[in-house]
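The complex appears here minus one protein chain, its other protein chains still in place.
Chain naming follows the written order as A, B and C, and within any one chain the residues start at number 1.
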Amino acid sequence: MALDSAPVLEAKNISVEFGGLKAVDDVSFAIPDRSVVSLIGPNGAGKTTFFNVLTGLYKPTSGFVTYDNEDITGLVPHKIAERGVARTFQNIRLFGLMTAEENVMVAMHSHLKAGIIGTIVGTPKQRSEEREARAEAQALLNFVGIGKTAKEFARNLSYGDQRRLEVARALALRPKVLLLDEPTAGMNPQESAVFVDFVYKVRDEKNIAILLIEHDMSVVMKVSERITVLDRGTKIAEGSPAEIKSNPRVIEAYLGKSAEVH
Amino acid sequence: MAGVTYKTRQLRRRYIERSFATIAIAGALFWLIINFVKSPTQFVEVTFTGLSNGILYALIALGYTLVYGIIELINFAHGDLFMLGGLFSAHFITLWFGQRHSSGAGYGVLLLCLVAVMAFCALINVTIERFAYRRLRRAPKLAPLITAVGMSFILQFVGLRWNGSGQKTWPSLLPNGNFSIFGVRLPYTTLISFLVTIPVLLALTYIVTQTKQGKAMRATAQDQDASRLMGINVDRTISFTFGLGGALAGAAGLLFEQTRGLTSYNLGFQLGLIAFTAAVMGGIGNLQGAVLGAIIIGLIQGLNDGLPIGLGQQWSNTVVFSILILLMVFKPTGLLGKPTTEKV
Amino acid sequence: MAIITRKKASKKPRAPFSQRTWSIGFFSLAVLIYIFYTYILPHTPDGFQSQIQTWFPPSALNEALVWVIAALGLNIVVGYAGLLDLGFVAFWAIGGYTAGWFMSGFFNQWNFHFGSESAKVIPGIHLSFWLVLVIGALICAFFGIVIGAPTLRLKSDYLAIVTLGFGEIIPQIFVNGENIHGFNLSNGTKGISPVDSIGIFGKRLGPFDLNYKYMIFVAMAAFMVFISLRLRSGRLGRAWLAIREDELAASMMGVPLMKTKLAAYAVGAISGGLAGVAYATHVNGIFAERFQFSISIILLAMVVLGGMGNVWGVMVGALLIAWVNSTGLPAFGNEINSTFNTNINFPSYTFLIFGALLILMMLFRREGILPESRLKLLMHENDDESGNEQPHDEISEEEDL
Partner (left out) sequence: MLKVDKVEVAYGNIKAIKGISLEVNKGEIVTLIGSNGAGKSTTLRAISGLLKLKSGSISFEGDRIDGKEGHEIVAKGICQSPEGRRIFPRMSVSENLDLGAFLRNDKEGIAADRERVLELFPRLAERINQKAGTMSGGEQQMLAVGRALMGNPSLLLLDEPSMGLAPVLVDMIFETITKINEQGTTILLVEQNALAALNVADRAYVLESGNIKLSGNAKDLISDPEVTKAYLGG
């Protein structure tokens, strides 16, 4: 377990307001290096908003985010991404009309160096760089188990393969943290079970930390080392799967036995 | 402390923008004052010319803003619709009813023509929407935009066949000459522009804010699916909006034809572009914004074209579009527009 | 809302467009046309020659090639990166005036010759055509970045408007540029004429050396094709495509949006500049009033009709439209008029034909004549049998993003 290692990505006292409504209210959260942690909560709890703050899509109203001890609050998304915070999307957002290989190679953008002139002329350096990138993309596709689909348009892949391609694409950023936004949405229980193993494989073989937003409790309970529960924008609980399972506030938030508490 | 850099960066940007705006406004004021001191009567006269241009632009700009507000389409053909409105009016008054001078009967025909031209342009606009844009509502944004450009070409073709390739002049039924208030001489046509435009604008405001159809329009503009759930016939509401925009363009066409006494097939493009700029300036989709933007642009143009110290008419478009670009850079939502939430 | 299953597409992806086949085809056709005009045509019967002169005069061919060069540049902006540009004429104009400034006797207060084949005694700045091409391209790239930098943050519609405004301002500056604080920038509506002829291998091309100009223009078009294809297959091209598809996802994958869009703008502007210089030598002068909005629109039509994103489609579109516009329609009209003894002014139908063409294409064949395979899918995304729009997350972007 990697919970005691130093945090690779840390958010402190994050609040986000939209037109006076607090979507996230003073949430602090750390992702230890090489850990698998989860963020759960009912619909509208602010999980995706929080996620969007970590990746730079939203700017927090207050609070800050550090990555590798560097302040990355309010940086534009591509700068956060190239530092090594990668993500997938709740509703798959692949570049549907590009091949699987191209999708992965887009994410290598920040690692590649070729300039306009180099590309036009086709310098040996540019050519070898492209070759290597292609090989790396193929390796990543193999890693997630869809190596055969390299030349197919992303939108023609099956749903499960699209999910895998999203992970491969995110890994192409060579991240230290991978944020997965409801990766098992729309999967059946067997597929979800396979996915759990896959998460560990990614963590162990790529040496990265993983943050999971998830609805499927069976997945969350199995895969997470630590779970944070958000409800209506605030953090209501944090702890190991066992602790969370028996936490009355969490049960309330999920099953709506609200009358007793209030 | 971490997080501070980001805040200061934001503050700095805001500060730069503020100072830039202050300098720009101060410069403009300085220019106005100098001109005013130099020749006050001329100043007032060109202000009124600018205003009367501005309200004409407003009529056209509203058509752009109505349509953009409801289906997010820049209706490029709208300016050309205005041009056709002018042509229709000229033919209606001069050729079909043979009115060439200011007279009682002339005013009757004028009023009749106002109704006819509004109906005429409304019909064209509704037809265009029905047969072209509606079928492209789900297509990528570029498709309806290019279709609108195509429509603009077709309307220009109609104008070309109807009017010929040159500019044509027509007699005006409006009284000639000027009247003067406090020593400032103003043409009657300016007065009449106001007399026609203001009721039309009031009627529009009434329709949009008070009637059921207006409510349906505003609802559809905000959320089409939710509107369907309210029982609103979204297709018909969009048609109605196109009709309304068309009618305004028709009124503008008549007004232009009568006050300037000319028609030309490519007029719609030029004026349409300026009116569109006005709509964007005010915050596209926002009705008051369109009127405000149009009046500002009319004024800027009037002042620039007519004041003793100014760049002069030949730079008119450059001035207008430069302001547009600056505005887009610093306040992309326009003067009264609200930041949009984009659906991604 | 989520998507549950996805039928695996049974179709194998189509074999990628064979760029090599197309390139060879283009080259062979260009050579054949050259051979035909230079060696065969003079030996054919007079009747045939005059038919060719009516329907396919070599000057029209050259002009069409100029359009091809510009359209290929616009294709990078619109077709690759998905940025709508309605003011492309500005770059064309800037390129044209670059030729006017550096390849004529216009600045007769100076006398500077470099690499030009024009007589040394003529005052003015006379640089080599090839050098002017480079200068024009650089100036346009510069303006592309200047105009792009503050505006590319804008959402697509607004970007279209700003480019349109830019496309109106630049030509007006040239129209009024006769006396800017006493400096004559552009000679106003009188324009700059004549422009030096192209010098090649120590030979000056006269106005009737159309076949040489043809070769030069073909080479320029080929150069643009080459650039387009090379960039498309590299790192930048992938980033452009990604931005076209999903800007937000692209930025989350480390693609810098501004820089990438600016690159598209700059490369597009360069081709506009090249076309401007070429056009100036083609018509032997620069006339401010020719740079109208309709040029921007015609270029856009070429890109759209040909098939956005596919260089060969754009080339076909550009050749076709340029030909219809310059000779096809008048020649066809004359033919009809003389056959049926009518008196219809066919060129006045240009508006109708262009308008109808654009609308009909958008309604029935949105992807263009020779579509890029992916574009075809994109353009028909939502008109499948169910007609239901794909649901998306709603992420409200803040103003300053």
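Definition applied: a residue touches a chain if its C-beta (ideal position, glycine included) is under 8 Å from a C-beta of that chain, and two chains touch if they have at least 3 such contacts.
Fair warning: this is a prediction, and the values are worked out from it, not measured in the lab.
Only one of B:165, B:222, B:288 or B:314 touches the chain withheld from this view, namely B:222.
Only one of the listed residues, A:54, A:81, A:185 or A:237, touches the absent chain: A:185.
Annotation for subunit A: contacts to the undisplayed chain at residues 19-21, 42-45, 159, 182, 185-186, 188, 215-221, 232, 245, 251-252, 254-259, 261-262.
Summarising the interface, subunit B meets the missing chain with residues 212, 215-216, 218-219, 222-223, 225-234.
To be clear about the criterion, only the chains that are shown with their structure count from here on.
Among the chains present, the centre nearest to the common Cα mean is that of C. Subunit C has its Cα centroid 31 Å from the Cα centroid of subunit B.
The mean-CA centres of subunit A and subunit C are about 42 angstrom from one another, to the nearest whole unit.
Within subunit B, residues 10 each touch two or more of the remaining chains. Touching of two or more other chains is recorded for residues 248, 378, 392-393, 395-398, 400 of subunit C. By the touch criterion given at the top, residues 18, 48, 52, 55, 57-59, 76-79, 81-82, 86-87, 89-99, 102, 105-110, 112, 114, 116, 119-120, 122, 126, 130, 133, 151-153, 155-159, 162, 169-170, 172-173, 185-186 of subunit A touch subunit C in their complex.
On the side of subunit C, the complex with subunit B involves touching residues 78, 84, 150-151, 153-158, 160-162, 164-166, 168-169, 172-173, 175-176, 248, 293, 297, 300-301, 304, 348-349, 351-352, 354-359, 362-363, 366, 378-379, 381-383, 387, 389, 392-400. Residue ranges on subunit B touching subunit C, taken from their complex, read 10, 13, 72, 74, 132, 135-136, 138-147, 149-157, 160-161, 165, 269, 273, 276-277, 280, 314-315, 317-318, 321-322, 324-325, 328-329, 332-333, 339-344.
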